[in-house]
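Reviewing the structure listed below.
All protein chains of the complex are present and in place, except for one that has been dropped.
Showing chain A:
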Amino acid sequence: MTLAPNATSPISHIVTTSEDKNQPGRSAWKGVATPFQAVSRPLSITLSVLVWGAVIGGWFALTYSGAVKEMFLPRPESVLFTTINMALDGSLWEHVLASVQVVLIGFVISSIVAVPLGLTMGTYRIVQAALDPLVNFIRYLPVTSFVPLFILWIGIGIEQRVAVIIFGIFFQQLVMIADSARGVQRDLVNAAYTLGTKRSDTVFHIVFPATLPNVLDVLRVTMGWAWTYLVVAELVAARSGLGYISLKAMRGFQVDVIFMAIALIGILGLCTDQLFRGIRRLVAPWAN
């Protein structure tokens, strides 16, 4: 008995065999134009570097040609120098830390409640019946419209920013996690019953591990949204953070600082995204 091939799709398995590559009449173009066709690692790295190069090159071209005034679009190197200067005098870290702190607190509080509640909601119809209409109503309310209310209720301290983030991601997390719990194969649960699993243990022993890869994906995606809501909150009321320095920079026409803040948020987002992918590989190795 042999192992099943670890191919992700039957198509990629067929067209990457060496005989196929050597077949006359199969051009390189036809190869890459095949849907879902795998692309070699060097090619994929080359392509991503090219696209990044084009974007940054376009930036250089726009600023150096004078097509756009420097007041509106800073030169790339001035953004870099600003970043270095602020990193050296320490003010950069203060703002990065302030933002990361708010995002993490909001994200962790929201997730700690949303994961178990979402799993319960997806597993027990009675919980779903009770919460679904309310959650779906709140989910469509624009978060930004609640910012004035939060300021009125809880002031302009860190609590307000944390509240905006929680309000922004909690209900989305809840709905997506409940959906993946609902999608658990019924015969998986049936099999567990015939093996002696108690009804009350189903969520913990079956639903949770079965949905773990999905739950981690939901967390990864909503972490990105948390950054968006952070900036919304910091633009309105804050004394530190990347959104706050962007607003301050706008008033002083320091476009380079705004660009730096945006780039930093992008980089931080990229880091957390990779972190979550790493966690998923570590705790759910079967799902790769």
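Criterion: a contact is a pair of C-beta atoms (placed from the backbone, for glycine too) under 8 Å apart; a residue touches a chain by one contact, two chains touch by 3 or more; residues count from 1.
As a working rule, contacts and distances are computed from a predicted model.
Enquirer: So which of "Amino acid/amide ABC transporter membrane protein 2, HAAT family", "NitT/TauT family transport system ATP-binding protein", "Cytochrome c biogenesis factor" or "Pyruvate dehydrogenase E1 component alpha subunit" is the UniProt name of the chain that got left out?
Expert: Hidden chain, UniProt protein name: "NitT/TauT family transport system ATP-binding protein".
Enquirer: Given the contact definition stated above, which residue among A:93, A:193 or A:253 touches the chain not shown here?
Expert: Touches the omitted chain: A:193.
Enquirer: Quick one: which of A:96, A:135, A:178 or A:210 touches the chain that's been left out?
Expert: A:210
Enquirer: Take the complete complex as the reference. Which residues in chain A touch the chain that isn't displayed?
Expert: 1-4, 6, 185, 187-188, 190-197, 206, 209-210, 212, 284-287
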